[in-house]
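Read through the structure below, which is laid out as structure tokens, and then see the notes.
What you see is the complex with one protein chain gone and the rest in place.
Presenting subunit A:
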């Protein structure tokens, strides 16, 4: 242990005692994406003893520009499972538990209960508000990070009676107000910077050193080099209402909380599956196979009566973006059991060719 962590142990503020605190720490990371990858890598390297990773999503090609734990061979695989494998090769002594599922009302409090500190690596307000409220109820620190193109924010909420995320933003934005992260883009290095700052806050909390970013919002803009620490006050009334009210999901569908499936997990002969192509009629390549319906996104609501309600539905388009919008629309109309195909039509054509 001493050789691996020698550079930590040499620090007067850490020492062997501090390294032992890291070994005993239990940290849960929600989301193994742009923020989660650097957070996880540095926490594992630092010797955090127990780590939980929650992520239902699969690796896609567009993730590789910033999600540094993954390679091209991982495309289509569950992020939490791949992350665990990669991190164990970095430090086999870290005990890693994965939760390849959506964090929701049913599992949130149970999963959080086993950990001391929670790291927010989510990319949507639904999970962020749920996580904040759950951490507030359980009085666990939430190390928050979020991004917008070239700008990032970091803070620690619910730490030693400090403010919560709702003290900063009591109510979530309206649906569609903050664009989907798939549509806006982000400079690849930014989640690296923000994630490393989140990991730093975790280490400071565990070690009990330095000034934790509680009651403060660190804001950076990597284009202008603007960097500020903004003070936030605790709002007792808001905190009290979180304590007393039941957990609930907010309805803002700002980003991907939509289940997806990869071709690598499927066979064309799978029975009881309805495939829905939501591309417009003129788009190529065209498909004909049993169980396929062609309903362009533009006429989805007009054709909704033709969609089976309970059968598993795999929705696809040219790149995956419209498939997720279609699922949003279908779920608003109470049509469940829909998953988006991670790949687009061209990959599907190649896959079908291989299957036949």
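The criterion applied here is as follows: a contact is a pair of C-beta atoms (placed from the backbone, for glycine too) under 8 Å apart; a residue touches a chain by one contact, two chains touch by 3 or more; residues count from 1.
Everything that follows uses one rule, which is that contacts and distances are computed from a predicted model.
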item	value
Options "Rad50/SbcC-type AAA domain-containing protein", "Putative dehydrogenase", "Glutamate mutase epsilon subunit" or "Molybdopterin converting factor, small subunit": UniProt name of the undisplayed chain	"Molybdopterin converting factor, small subunit"
Option from A:14, A:46, A:136 or A:232 whose C-beta touches the chain left out	A:232
Touch with the omitted chain, as defined above, among A:18, A:76 or A:172	A:172
Hidden partner chain, touching residue among A:42, A:99, A:219 or A:287	A:219
In subunit A, positions touching the absent partner	31, 33-36, 120-125, 128, 145-149, 151-153, 168-169, 171-174, 177-179, 181, 184, 186, 191, 217, 219, 221, 228-233, 254-255
